[in-house]
Every structure is written in C-alpha cells, then in structure tokens.
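For this depiction, one protein chain was excluded, whereas all remaining protein chains were kept in their positions.
Order of writing sets the labels: A and B. Residues in every chain begin at 1.
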Amino acid sequence: MTRVVSVLIGIALVACLPVLGDNYLLRLGTMFAMYAALALSWNIIGGFAGYPSFATAAFFGLGAYTGAILQGTGVSMFIAWAGAGLVACGFAALLGMAILHLKGHYFAIASLVVAEVLLEVATSWTSVTGGGMGLNLPVLQISVEAQARLFFYAMLTIAVLALGMNWLVANGKLGFALRCIRQNEDASSMVGIDTTFYKVTGFALSAVFVGSAGAIYASWVFYIEPADVFSVLTSVKPIVMVLLGGAGTVLGPVIGAFVFIVMEELVWRNFLSFHAAVLGLLIVGLIFFVPNGILGLLRRRWTSGSRPQSSEENVE
Amino acid sequence: MTTRLFDHVRIVTAGVMLVGTCLTSAGAVAQETIRVGAPLPLTGPLSPEGIKQKRGYDLWAKTVNEAGGITVGEDTYEVEIIYVDYESNTPRAVQSAERLITEDEVNFLFSPFGSGAAKAASSVSERYRIPTIAATASSEQVYDQGYKFLFGTFTPNSTLTDPLAEIVAGSSEDIQTVAIYARNDLFPLAIAEEMRISANEKGYEIVAFDEYSIGTVDHASTLTLMRRSQPDWIFATGYINDLILIRQQMTDLGVEPKVLTMIAGPAYKEFIEATGSAAENVSSAAWWHPAVSYEGEGIFGATSDYVAAFEAEYGSLPDYAEASASAAGVILQLAIEESGSIDPEAVRDTLTQMDATTFYGPIRFGETGQITSLEPPVFQIQGGAPVVIYPEAVKQADMLYGDIQ
Partner (left out) sequence: MLYIQILLNGLMLGGLYACIAVGFSLVWGVLNVINIMHGSFVVLGSYIAYFAYVHLGVHPFFSIVLSGGALFVLGYALQAGLINRVVGAPVLTTLVLTFGLDLLLNNAMLLAFSADYRTVRLENPFGSLIVADLVIPLNRLYGMLLAGALTALLYMVLVRSRMGRAIVAVRMDSEAAALMGVNVKRIFALTFGIGALMAGAAGSLLSLIFPISPIASTDFLGIAFVVCVLGGLGSIAGAMVGGLALGVIQSFGALFIGPQHGLTIAFILLIILLIFKPTGIMGRRGYE
C-alpha cells in the first residue's frame, strides 16, 4: 500500500510542474511523460514477456500520422488521440499474429523492419500523408503557456494510464502468463497457457498508449515528417530506459525514463560535439555495471541475502 | 516500510533538484548584447550543411563586433550568437528553438537548416513571437502556415527552374525531352516538381519523373532506362552524396544527355573535388554566387568585399549557403538599426517593410515572409569552376551544351 501511496504522491508532485512557470522545464516534463509512456508500454512485451520488440517506432509513427490525418478531416484533437491509440492497437494485434512466432533476434529484426516499411509507406503515399514533404496540423490559437500546459497534462495522462496498465498486467493473469512465457515458452504451452493469445494481447496492449503518444506529439509540434516519427531511436531509447530502470517491474520504466532524460539533457548541454559518444559510453556502462537496472541494484541492497523475493517482484 | 517511502521521495526530490540546478545555471542575462539563437545540425547527416551556416553567421558576428556593434538608437550592442546542436534530428531542432527562447532568452532566432526543420521550429518561434530568419529554406510549403514572424532568404524554387528552362529553350540546340530524377525529401522533391511545371510551360516533353528514396545506394536501374530513352536533358535533385553517386553512375553506364542539371550539389566545391572531370558542363542554379555584383548597404559592403572578407577568414570562396547565413545576419542588423530598437514586434514590422540592397542582393519580403526580390543565378561548371550564365548583368560565359561524359 505504501508503494501505491508514494507513487500517487510522486504523480501529484509531477503534475504540479506548471507551477514553476518555466515553459522549457514543462517541455522536458512533457518529453519525460512521453518516454515514460513508451517505456512502460514496451515493458509489457519486452520486460514481462521477454520479447525484444523494436516496433515502438512503428506504433508511434502510425499513431502520429493517424492523429494528424484525423485532425486534418476536422475531428477534435482528443478524439484523434484516442483513435490513434485504437488504430495502433489493432495494427499491433495483426502484426503480432504474423511475427510473434519468431524468437530472439529474428523477432527483433522483424519488429524493427516494420517501422522501416511504414516509413517508406508514409513517404510514398503522398496524397494521404504528404509524402516526403510532411504533414501540417492545425495550429492552436491559444497562448504559449496554455499550450505547454495542455500537452504536458495530455502526455502525463497517457503516462499515468500506461503505469496503471502495467500495474494491472503485473498483478493479473496476463502478467503471470507473460512471465511464464519468458521463462520457458514451451513449458508454458504444455502446462496449458495459450501462449499465442497472451503474446498477441500483450503486444497489442503495448501499442495503445504508444499510438496515442504519437498523436499527441504530432498535435504538439504542428508538423510531422516520416523520418521524425519513425526514427529507430524512438524504439531504442525506451528499451534503454527500461533496462536502466529494471525490466519486468512496474516502476522501473518510469525511473529509467527519468534518469535517462536527465542524463541526456545534461550531456546535450555540456558536450556539444561528442554527446553521441557520451551517450554511447553511458549505455555501455549501463550494460556492464547496472545489468538489472536501478531497481535491481536497489533491491539487492535492501534485500541482501535472506528475504525471498515475493511473486510480484522482478523475476530475473 | 516507511524507509521505502522515504527512499522514493528522496529519489524524486533529488531528481527535481538536479534538474533544477542544471537548468537555472543559465543565469541572469545582462542586456548589453543582442542574443541570436542558432540551432544547427552540427553532428549527424546534415552536419556539413550546419557547419556552412555556422561559418556564415560567425563571419557576420565577428565583422559586426569588430566594427563596434549594432547601433540601436543611441546605444551600441554587441552581437552574441548562441549555438545549439540538434543532431540533424528535427524534433530536437524544435526543442532547441524553445530552449534558446526560454532558457537562453535570445532576442532573435536563425532557423535550423533546410525546409523541414525550419518549418517545424517556426511553430515555436511563432508562438513566442520571436522574429526568425531562415537562411536555407526555399520551399514555399515552409511559409504556408500563415506565420507572421518567419522570414526567409531563399526565393521559391520556381525562381531557380524558370530561368533554366528559359535559357535552354532559347538556345539553338534541339532539346525536346526532359527526364527528372528526384530524391523523395522535402526540398529535392519540391524543386523537381517546380522543374516539371517550368518544363511543361516551355513545351518540353517530360519522358520520365522518378523519385528515389533517402538512403538509396544504387541508381543503376533508372539510369539504365535513361540510357535507352536518351533524354536530351536530365534534371537530378538530391543532396551532395546522392548527386556525386548519380554522376558517377551516369559515367559508368554511359548516360550522356545534352544538358545535365543538378541541384544542389554543384554549387559546393566538395562536389567538384569528388567528381573531378565528370563535373564539367554540369549546370545548376542557386540563390547566390560569388560572381554576382551588388553594391550593398549593410556591414559587408559590396559583394566583392564580402567574398574577400570570407576568403580572408576561411581561405576559400563562399558558396550560397554560407552567403545566405551571413545575409541573414545583415538583414537582421539592418532591421534593428532602422527600427531603432530590439523590440521583437518593431523589428518584425521593419522586416516586412524592408527594401534594401545588400551584398547578397536586393531584399524585399513577400506576404508569407519569403524573400521575393532575388534573381537566382544560373551557373555551369566550366574548366573545373562554376561560371555564371544568368542573369545578364553578371553573366560570365555562355551555356555549353553536350560534351557530358
């Protein structure tokens, strides 16, 4: 219970960010919420089920374009965002049925390539997506501060919903099934778990909030191009964040997203020419020194030795 | 149990403090300087372009400061350009623009490189009502959102293709068919479309209009088709690496049109160095060329003075991207001095009314904020160097036809 309370306090604190009156800080906060949502979503298929999905960029871009196209037809922003989430979910379900029988590297590549294919489709289908010339979105006629607040709260809502979803999955049958699949898929199916059903469900769930986040992002920047929204970094960063925080846990992705965003901002400000290299160093360091994520490190310190892990905790 | 709670709280608070300290380290801003924000792709695929722009801006800032600064009413202000690297990533460019405006509190903004990023970032500067000058954005789509604070130093793409079509049509050569090959990206595609329109107007037959995706490493199929259909005129667009490769493969496969026009590589010396003798007789157009001659108001004086200053500083002739960046600075300076203040609204209004001549050419902005007064030169590489073919006033040589190997 205390954990739930402290998380709620944390959310409330974050929600007070606009009080500081700094638009740039609010922008960072919005990015944090967005990446937290992406990381939490990825956690379902990558953390719980152990399937290394690189499809995040595909869902994000799909959501962005869906939202932009819907808004272009006059639909309200909020409906467009919800619609984008649904479309991404449906797409993921179909895609999942096609590629979730693959394992390991093959699945990773297939999911990565989907984003590339969608990028090419977006670039070629000029009549609908504007092709290489991108797509405009309707400009909001409200003040800068109001806009910053609007998008901050929108992303925060998505992040909180994703967090809630993680919690529900972790404590429910789906999470149990996914964890079984991760440990030993063949054994799981022999025991009677319908692996295909649970995998596809997990994959579809992992797309909903990513799609919505993509649509919100599109509304936020007023102009999208295929290369921006289908970028492979959109797939890689959430993975690094989850690994950083602790894969397969509920809070891990959030912590990872937070730490990553802070690190990235510090690096960007201070190392003008070699920030990519510093990021690379950080990633390498992460792999070697923090292999179970920050939560894993903390747990090790708190439960050093005797106490057995309870069933909802991180399963290594 | 409570230790867990406190740990969580500690972590969150520490994080907030961490973020807070690094963000507030920007500190207070003393106003004896005019701060101009310049988000640029200093790393990543577009970094060659970003570095060019930076050179142009730096030369301007240095020249202005050495001359004592910008006169605003009775005071003089120093110029400080604040660079942020957005890693050739457009969302980061948008973020950079906001950071420069809210954290570094810049008074004015220079746009990121290219049409796409300039357009994306302009949404931020428009929201904050900060006058923004785009030094490398030509596509009309960049300026189509009705923004009031965005100005551009490149004329629309049609101003490049129309004169080209006219010159070729006016020659005595028998040139009937045109093949267009464009990179599927905002600027290269847009200008290819303009070429199609210009060519149609002049009565040419467009035998092919193909696009290639970003990251294409082989153009052999399209070029093989061209070898068979043998168009008189081939018009290819892309970035410098694409055009180098296309030119090379054309030589390999024996595609030899009467006219070969490429945009936007040939203006850069890197293109000529990379293609060597194959660059001969390649034609192109750009918004400026060192050979044009304008008597300028503004800190650089006449075109020849600017070229000399650039050569003294960097040891090479300026190309149109570098010149455009310097011009952006000059334009900003003229607007500030004329309005006698650094108030964004006043400077913006002055910009809309501007009618001046600089080393870069005559400066007048249209309704959308894009410049309308330039006469982009057409040039051709002859004897290993670009020579100007048009406009008449600065023409150095006639256009040569054929002899493309």
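Here, a residue touches a chain if its C-beta (ideal position, glycine included) is under 8 Å from a C-beta of that chain, and two chains touch if they have at least 3 such contacts.
These numbers come from a predicted model, not from an experiment.
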Among the chains presented, those that the missing one touches: A, B
Chain not shown: contacting residue from B:Leu253, B:Leu317 or B:Ala346: B:Leu253
Listed residues B:Glu32, B:Asp75 or B:Asp218, member touching the removed chain: B:Asp218
Footprint left on chain B by the chain that the document does not show: 43-48, 51, 184, 210-213, 215-222, 224-225, 227-228, 240-241, 244-245, 248-249, 251-254, 270, 274-276
In chain A, positions touching the absent partner: 46, 50, 52, 98-99, 102, 104-106, 108-110, 113-114, 116-117, 120-121, 123-124, 236, 239-240, 243, 273-274, 276-277, 279-284, 286-288, 291
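The criterion applied here is as follows: only the chains that are shown with their structure count from here on.
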Residues on chain A engaged by chain B in the complex (per definition of touch): 2-3, 5-7, 9-10, 13, 22-25, 27-28, 31, 120, 123-124, 131-134, 136, 139, 144, 147, 221-223, 225, 227-228, 231, 233, 255, 258-259, 262, 265-266, 268-269, 272-273, 275-276, 298, 302
Residues of chain B touching chain A in the complex: 1-2, 4-5, 7-9, 11-12, 15-16, 18-19, 22-23, 42-43, 83, 85, 87, 89-91, 94-95, 98-99, 102-103, 116, 119-120, 123, 126-128, 139, 141, 144-146, 183-186, 189-190, 213-214
